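Shown here: the complex without one of its protein chains, the others still in place.
Presenting chain A:
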Amino acid sequence: MQDFPNISIPLGDGADFIVSFLQNNLEPFFDFIAWLTSSTITAFDDFLNFLPWWLILILVFLIGLYFQNWKSGLLFSTFIFLVGSFGFWEELMITVAIVITAVVICIMIGIPVGIFMALNKPFSVFMRPILDAMQTMPSFIYLIPAIFFFSLGNVPAVFATIIYAVPPVIRLTELAIRNVDKEVVESAESFGSSRKQILFKVQLPQAIPTIMAGINQTTMMALAMVVIASMVGAGGLGEQVLIAINRLDIALGFEAGISIVFLAIIIDRVTAGIGDRFQRDKGDH
């Protein structure tokens, strides 16, 4: 048997160099991002904590009622009540705050990028392998540069979450815009619409149901990542899971785990419900 020759291509060193370079030269930029992100999370968290617990239960019930039916509403508020009874009320709120912040940023980045990919073939070809890499790279890896850029806490958690969770909304936005019926786009063009009018009056409204499916996927992935991101110091339910692992505490692990499942079910049903509603109403114009 022949050993592999003693060749070393320092690709990893390259990545290290880039991260260090960015960290050293763009520090004010990262500080600004960190400040913006952490104040957004804090604002959400403060707001959620400002609301009395019973009001949140009622709100969750009403959300379930609006997007599904009263049974779902009752189920959702029972879930939240149970999480509170495990003693995780504050953790739940911080997790929700982080997920919402991450998803909002994902949407703000993802939809424009998706639109641009749909309209620009070379850009789409360029982006596709990057999106593949973002989705397949083990999610823990993102935590390393996140720490370098933003040190410990909720901000690197959001950063890592965005990288991991943004691809679905980008991909589905691109797909949705591309799949708008060719004749429908042609008819808009035949009336002398500008590119902008075609995009905003025809392509985007037609694409909304599919884009909502992308947002649903992104939200679910964000929730999954928030748990992992507790390794870099994000608070919330993930932190409880981490503590349970460290202590081999089955009771705590189960309660924290099932709380995340409850939250996932609610978020999934609600975002899917929003998508359905758009499909039914066809988005008002």
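Throughout what follows, a contact is a pair of C-beta atoms (placed from the backbone, for glycine too) under 8 Å apart; a residue touches a chain by one contact, two chains touch by 3 or more; residues count from 1.
Note that in this section contacts and distances are computed from a predicted model.
Participant: UniProt names the one chain left off this complex as which of "Thiolase family protein", "Cytochrome c oxidase subunit III", "3'-5' exonuclease" or "Quaternary amine transport ATP-binding protein"?
Facilitator: Answer from the record: the omitted chain is "Quaternary amine transport ATP-binding protein".
Participant: If I consider the whole complex, including the chain that's not displayed, which of A:16, A:189, A:249 or A:268 touches that chain?
Facilitator: A:189
Participant: Could you tell me which of A:40, A:72, A:206 or A:219 touches the chain that is not displayed?
Facilitator: A:206
Participant: What residue numbers in chain A mark contact with the hidden partner chain?
Facilitator: 181, 183-184, 186-194, 197, 201-202, 205-206, 208, 282-283, 285
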